[in-house]
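Only one protein chain is missing; all other protein chains are in place.
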Amino acid sequence: MEITVTINGSDHASDVEPRTLLVDHIRRTVGLTGTHVGCDTTSCGACTVLMDGKPVKACTVLAAQADGSEVTTVEGLKTADGLHPVQQAFTDDHGLQCGFCTPGMMLVGASLIAENADPSDDEVRWAISGNLCRCTGYINIVKAIRTAAARVAESSNGS
Amino acid sequence: MFPARFDLVVAQSVGEAVEAKADAGEGGRFLAGGQSLIPMMKMRVAFPDTLIDINRIAGLGAIERANGHLQVGALARHAEVVASDATFGAIAAAAPWVADPLVRNRGTMCGSVAHCDPEGDWNSVLLATGADVVAQGPNGERSIPIAGFIDGAFTSTLGEDELVVGLRIPVPSGRSGGAYLKLERKVGDYATVAVASHLELDDSGAISAAGLALTSVNPINTKVADAEALLVGQQPSEELFAEAAELAAAAAEPRDDVRGSAAWKRQVVRTYTKRGLAAAAQQAEGS
Partner (left out) sequence: MAAPTTPAEIGGIGHSVQRKEDARLIEGQGNFLDDIDLPSTLHMAILRSPLAHARINGIDSSAATALDGVLAVVTGDLMDQHGLAWMPTLSGDTQAVLATDKVRYQGQEVAAVIATDPYIATDALEHIEVDYEELPPITTPQQSLEEGAALIRDEKEGQTDNLAYTWETGDQGATEEAFAQADRVVTLETHYPRSHPAPLETCGIVADVNSVTGQATIYMTSQAPHAHRTLFAMVAGLPEQNIRIVSPDIGGGFGNKVPIYPGYVVATAASLLIGQPVKWVESRTENLISTGFARDYYMKGELAVTDEGRILGLRVNMLSDQGAFYSDAQPTQFRAGLFHVVTGSYDFGAAHIDCKGAFTNKAPGGVAYRCSFRITEASYLIERLVQNAAYEVGIDPAEMRLRNFIQPEQFPYETATGFVYDSGDYPTALRTALDEVGYEDLRREQAEARAEGRLIGIGIAHFTEAVGAGPSRTYDIAGLKMIDSAELRVHPTGKAILKLGVKTQGQGHETTFAQIVAEVLGIPANDIKVEHGDTDHTPYGLGTYASRSTPVGGAATAVVARKLADKSKKIAAHLLEAADEDIELASGVFSVAGSPDRSVTIQDVALAAYTNLPEGMEYGLEDVTYYDPPNLTYPYGSYIVVVEVDPDTGVWQVQRMVALDDCGVRINPMIVEGQICGGLTEGFAMSAMQWITFDDDGNCIGANFMDYLVPTAWETPRFELLATEVPSPHHPIGAKGVGESATVGSPAAFVNAVIDALAHLGVRNIDMPVLPDRVWAAIDEAS
């Protein structure tokens, strides 16, 4: 079936099988491989993308369901102004090790700080509790998201 | 893992969806959030021939109070229930514990209710609060009390050509409180044991209405009617709740499994009933 999905601001029209999962569409048809697959059961969140601004697990959404939607993947976080604050904070605070969960974690973080300018440690932990990390023990992920929030708040106060 | 092939019908109205379902027959399934169905299809334990996607139907996303009820539409996502100001008591208490934050962005409350997974949270909450499921078929709409809706594990009394279009949950008029205590092994896990409690108090502070239901400890979500009967008309007290907890523990028929022994699960039912009722009473007294 014919679908058009806006991914990171560009329209992608394609003919997909109804069963094509959004994550496979993004990775194999569109060719953006920053979105990963880590499980089959909607448990790990490695495939997280923002669909119309909300983080969802792209392995449990059909590509056809995203027809007409705005999807943001990790490749869409950076703008002309540079890295997104969560990207910068993840490297500054050592929020990643192997990097496999990182795109999903950063997208959840970006979505959280868009809604909550000053999330507490518990609020960040709660927000990322649909995403698994096997390397970091989460501490530095939480720290990075809070750092990003603080920097965003600081720059908007300053402007 | 990848799903087997199927046909997809994108319905634009409830009428269209119901008609497509009737056409598809036994091999048809409605697709709302898909957070249970799509993984089952990927694991190849579910093989629908036709999926009828209802996500594009307008007007099914409401969470609002009307006519003394909380009405939840078929496309209201769990996350929206979490965020809603219209909820109360046990509904508000349970919502954050359904699945995980990302699944809640996609999964729907009605879809979860219709799935009738005995380890699902919502049906216990609906049993405790005395809700109705609103279904629409070719012959129009009907309301089904939740106790009559749940038919067994993963089966409901919904007609093959009916779609759950909403839920109607009575909003208590007086002082009320509720709780949902869930023992889960980690975020995103189904309940090992969960207890939904709902209490309403009259002017004297006595319990005027009570709801108590259990998750994951019976073949279906289970209402503990004898405990509810015991509670009504009594003043809330630790002793009363302990007595109700014994009835709840007796109503539970858990199994030994990898999550724990039956004896322990029954003990958790007992503990969570006591604590849940106490929390509900406290909330009601403060309301």
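We just call them A and B in the order they show up, numbering each chain from 1.
The rule is simple: a contact is a pair of C-beta atoms (placed from the backbone, for glycine too) under 8 Å apart; a residue touches a chain by one contact, two chains touch by 3 or more.
Since this is a predicted model, take the numbers as computed values, not measurements.
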Open item on the list: Touch as defined at the start, partner being the missing chain; which of A:T60, A:S111 or A:N131 qualifies?
Closed with: A:N131
Open item on the list: Just to verify: which one of A:G9, A:G53, A:G68 or A:G99 makes contact with the chain not shown?
Closed with: A:G99
TODO: With the missing chain put back, which residues of chain A would touch it? List them for me.
DONE: 17, 19-20, 27-28, 31-41, 43-44, 46, 73-75, 77-78, 83, 87, 90-92, 94, 96-103, 106, 124-126, 128-142
Open item on the list: For chain B, which positions touch the chain that isn't shown here?
Closed with: 1-2, 4-5, 43-44, 100, 183, 185-190, 258-261, 263-265, 267-268, 271-272
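Criterion: only the chains that are shown with their structure count from here on.
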Open item on the list: Quick check: how many Å separate the C-alpha centres of chain A and chain B?
Closed with: 29
Open item on the list: Can you tell me which positions in chain A touch chain B when the two form their complex?
Closed with: 1, 17-19, 21, 24, 40-43, 45, 48, 54-57, 59-62, 64-65, 67, 108, 126-131
TODO: Could you please specify the touching residues of chain B with respect to chain A in the complex?
DONE: 1-8, 10, 31, 34-35, 38-39, 41-43, 51, 53, 55, 79, 99-103, 105-106, 187-188
